[in-house]
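Missing here is one protein chain; the remaining ones are kept as they sit in the complex.
A and B are the chain letters, set down in written order, and residue numbers restart from 1 in every chain.
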C-alpha cells in the first residue's frame, strides 16, 4: 500500500449533479472504518473536466481515474485499490479504440492531448484551502511582482506573452492594460467578468469553482500594474458554488495578507468584492456589466468613451474575463517567452473549451491555440455518440457559428475561426450529429439572442425577433424561398448597425448555417421535410398495424398518453394529441412505429 | 478652437473639434434621419437610424454619437447606408399600428416622414405586434404604448429636464416597454402631467388629449405667446385653427423654458373657452351676482375701500396678488397699497 495517498473526488457542479457529494461522505466513513485516516487524504476538488463520466475520482499517486462512481462502489475501491493497489477494472474508463480499460489517467485520450496551464490546479487541489494553492506555487507571482518588478515591466511582460482576451473578442491583454494605466485618475477599478452566459459553456465556472485563488492572484497583479486599488468579480448568480468558493478564497487571501492594505509589506493596497449578477446574458458586455454594478438595467452604452477612460462610476476601468486573469500568474511566474511558445503566431497560449453535445466525452478541455477542431472532437472528445455521423460544431455560443465537417481541420485561433464565420468566443463547443437540424439550431440561437436582447437599439430588439419569426416559419414548413434572402439581408443589417457585441454577433449563427447548410433550409421550404427529423411540424409518427405485436410498450411510455389499443387491437396514435417526441419509435422492439 | 477638415459625401467642410458627425452634417445642411436624438437630451445612440459609413470604421456607426476626427471621410447617402436605414424603418413599422389616417401625430410624425422618404410600406416583415392597453384615463395625455418606438426620449425628458424620473424602460428585448412603474395608467402614477414627454415624442405614442381630432398640423397656425398662468414667463405656441385656440405645443426656441412647460401652461388653455369664465364685473345685489359696467364696479370698490379706511384705518386693508399677473401688474398692486391706501399689508401667492 502506497504511503500518503490522496483521493481526489470531483465536486464540481457537473459531478455534484451526478451525486458526488454523498460519495465524499461515504468515502470518509470508509477510510475511517479501515483506519486509514493517517495515510489517506480525501480532497473534494473543483471540476476534473470529465463531466460525461461523472462522478469521477482520482487516486494519487497511482494516478488512476475511476468514472461513474456510485456510493456502493466505495468499499471496493478502498479495499482493492487504496489498500492493495489492485485496480477496480469495471470502473475504469475503456479506451475508445482498443476498448480496454485504461489504468493510468495520463494515458486516457481525453487527457493525453490536453495541455493544462489555467486548469493546472483544477480537480487537483481543494479550492476551499488557500494552503493547497500556495503549496503549488500560488501567490509566488504576486510576490515576484511586488518585490522585483515595476508596473511597466509587468505590462511589458503581459504584452510580450501575446495573451489575448479569452472572453471572446481576443483583444491583446497587455495593450488593454496599458490604456487603463495611462489614464490619469484618483481612482480606478478592475473587474473580472465572470458572467459566463453562453448556453453550453462552463469554463469560467469551473476555474472559479476549482481554482479561485488563481483569478484573485491574476487580478492582484493587474491591479498593481495599472495602479488600481479596488476590484469586482461580476459572477452569474446561477453559479452559487463559484460564488461560494470565490468568497471563501477572498476571505482567506485577506487573512493571509494577499488582499487588503499594504500587501506583503509593499505599500500596495487592493480590495476585491464579489457582485452577483441577476440573470442577463447582455451583462457579459463591458458597458452593460458596469451599468449592472451601478444598479441599473444592463443596457450597453455607446463607446467611446471606452471603459479604460470612463468606466465604472465614470472612472477608468479595466475588464478581463476569468480565464484571462487566471493566465496572468503563470505568465509572470514562468515568463512571457515560456507562455508564447504555446499557440500560433497571433494566438498564444492555451484555451479552455467546454465540449458538449453529441460527443462521447463531454467535459472541460484545455488545449494549445492552433489545435484543430478534429483533434478536439475526435481525439479528446472521443468522436460522436452512438456511432452517428458528425454534422457540425457550434463554436462561440450565440455569437459564433456552426462549422461543417470539411472545416474540421481548421486551427482553433482567433483569426482562423473569425474568417470562417465563427469565433473563438468564450469557448463553448457544441457538437452536432446527423440528428441535429441546422435550421432548428439557427432558430434556437436567435431565440436566445432575442430573449436576451436588452431592447435598447432597434436592429437587435426588432431584428432578432423578425429573424426568429422567419426561422420559425421555415421549421414549420411555411417558409418561402424568398425568405432566405430577406433573412440574409436582415442578418447583415443587424450585424452592421447594432449597438453592442450581442447584437452585432447575434446573426452569426444564421449567416453561418445559411452559408454551410443552405440545403437544409431549402429542404424545409421546398420539400417540407426536415432531413434530421427534428422539426416536429414536419414529422408524423404512425404504427404499422401489421407489424404491431400489441405489446403496449409504446402506449405505456407515451408521455402524452395518446396511443390507444389493447391485446386484441393494434395500437394507434392520436395525431391531434401527439407531441412528436419519438419515444414510441425508440421503445418499439418490432419496428412497427414509423416516422415520416 | 481646433478645427477639423472632413469630407461628407465628397464635400470638404470644416467643423470644430468635439462636433459629432450628425452635428457636422446638420451644420452643412446635409439631412440625416434621427428618432432618438434631441440636442437638449443626453445622446443614447439607440434608434440607429442615423447610421453613416465612415472610411476605415467597422460596420455603420451612428452619426449622433460619433465624433469627427481630422480627415474623416463620411458617406451619408450611399446605397449601403440607405438600405440599412430602410431595413431599420421596416423593422419599426412592422411593430407599429398603421392607423395613420386617424393618428393624432399625422403630419408631424418622424417615423411616417422617414418611411415616406425611404419607401417603407411595412410589408417586408410580418409577425407579432405589441398589443398593450392604450392609457387615456387622464384628461391630458393619451399614451399608446403600441406606437412607441422605444427611443427613450420621454424617459430622458422626465429625468433630465424635469428631474422626476416617473418613466423608465421595463422588461427587455422585444417585450421592452416605456411607462411609469408597473406600467399603470398615468393618472394612477405619481406623474404630474407637465407633458414634457409629449413634447419630445417623435411618434404618436404620447399625444395631447385635448387636441385629439381638433386639427391637423398643416391646418394650424402657431402663435407664440407668453403663458398667462404665472410670472415665470414661459413661452409656447398657441395652436390656432379657424381663429380658435385648439391647444398648446412647446416652442423649442422659447428663451425662458425651451420645450419645458408645466401642467397649467400646457394643458390649461381650455379655460379660454370655458363657459364658467368671468367676462364682465359682477356686483352682488340682493344676494344675486348681477353683471355691471367697469365704471360702476370700480366706483363701488373705491367707495368701500374708503369706508373701511375711514372707519378702521389703512391697516384694516391688505392685498394679496397673484402669480397669474405679470411683474408690472404686481408692482402696481403694491404701489397702490402703499401709496394710495397707505399700508404695508402686501402679500403674494408665490411668496411661500
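One rule holds for everything that comes next: contacts are C-beta pairs under 8 Å (C-beta built on N, C-alpha and C of every residue); 3 or more make two chains touch, one makes a residue touch a chain.
Just so we're on the same page, contacts and distances are computed from a predicted model.
Undergrad: Since a chain is absent, check the UniProt entry for it and pick the matching name: "Phosphate ABC transporter ATP-binding protein, PhoT family", "NADP-reducing hydrogenase subunit HndA", "GlnH_2 protein" or "Alanine glycine permease".
TA: Spelling it out: the chain absent from the display is recorded in UniProt as "NADP-reducing hydrogenase subunit HndA".
Undergrad: From the listed residues A:112, A:481, A:545 or A:579, report the one that touches the chain absent from this view.
TA: For the chain that is not drawn, the touching residue is A:579.
Undergrad: May I ask which residue of A:66, A:342 or A:444 touches the chain that does not appear here?
TA: Answering carefully, the residue with contact to the hidden chain is A:444.
Undergrad: For the chain not shown, which residue from A:138, A:151, A:298 or A:531 touches it across the whole complex?
TA: That would be A:298, which touches the missing chain.
Undergrad: Quick one: say which of A:112, A:135, A:175 or A:237 touches the chain that got left out.
TA: Among A:112, A:135, A:175 or A:237, only A:237 touches the chain that is not shown.
Undergrad: Just to verify: which one of A:397, A:427 or A:565 makes contact with the chain not shown?
TA: In the complete complex, the chain left out is touched by residue A:397.
Undergrad: For chain A, which residues lie in contact with the unshown chain of the complex?
TA: Against the missing chain, chain A presents residues 13-14, 16-18, 51-52, 54, 196-202, 205, 237-240, 275-281, 292-298, 313, 354, 356-358, 362-363, 394, 397, 428, 430, 432, 436, 441, 444-445, 448, 452, 454, 557-560, 579, 581-583.
Undergrad: Could you pull out which residues of chain B are in touch with the chain that's been left out?
TA: These residues of chain B touch the chain that is not shown: 164-172, 179-182, 190.
Note that only the chains that are shown with their structure count from here on.
Undergrad: So, what's the distance in Å between the C-alpha centres of chain B and chain A?
TA: So the centre of chain A lies 51 Å away from the centre of chain B.
Undergrad: Sort out for me which residues of chain B touch chain A in the complex.
TA: These residues of chain B touch chain A: 43-49, 51, 59-60, 62, 65, 67, 83-84, 87-88, 91-92, 94-95, 124-128, 149-150, 152, 169, 171-176.
Undergrad: How about chain A: which of its residues touch chain B in the complex?
TA: Result: residues 280, 297, 299, 301-302, 304, 450-459, 461-466, 469, 486, 489-490, 493, 495-499, 504 of chain A touch chain B.
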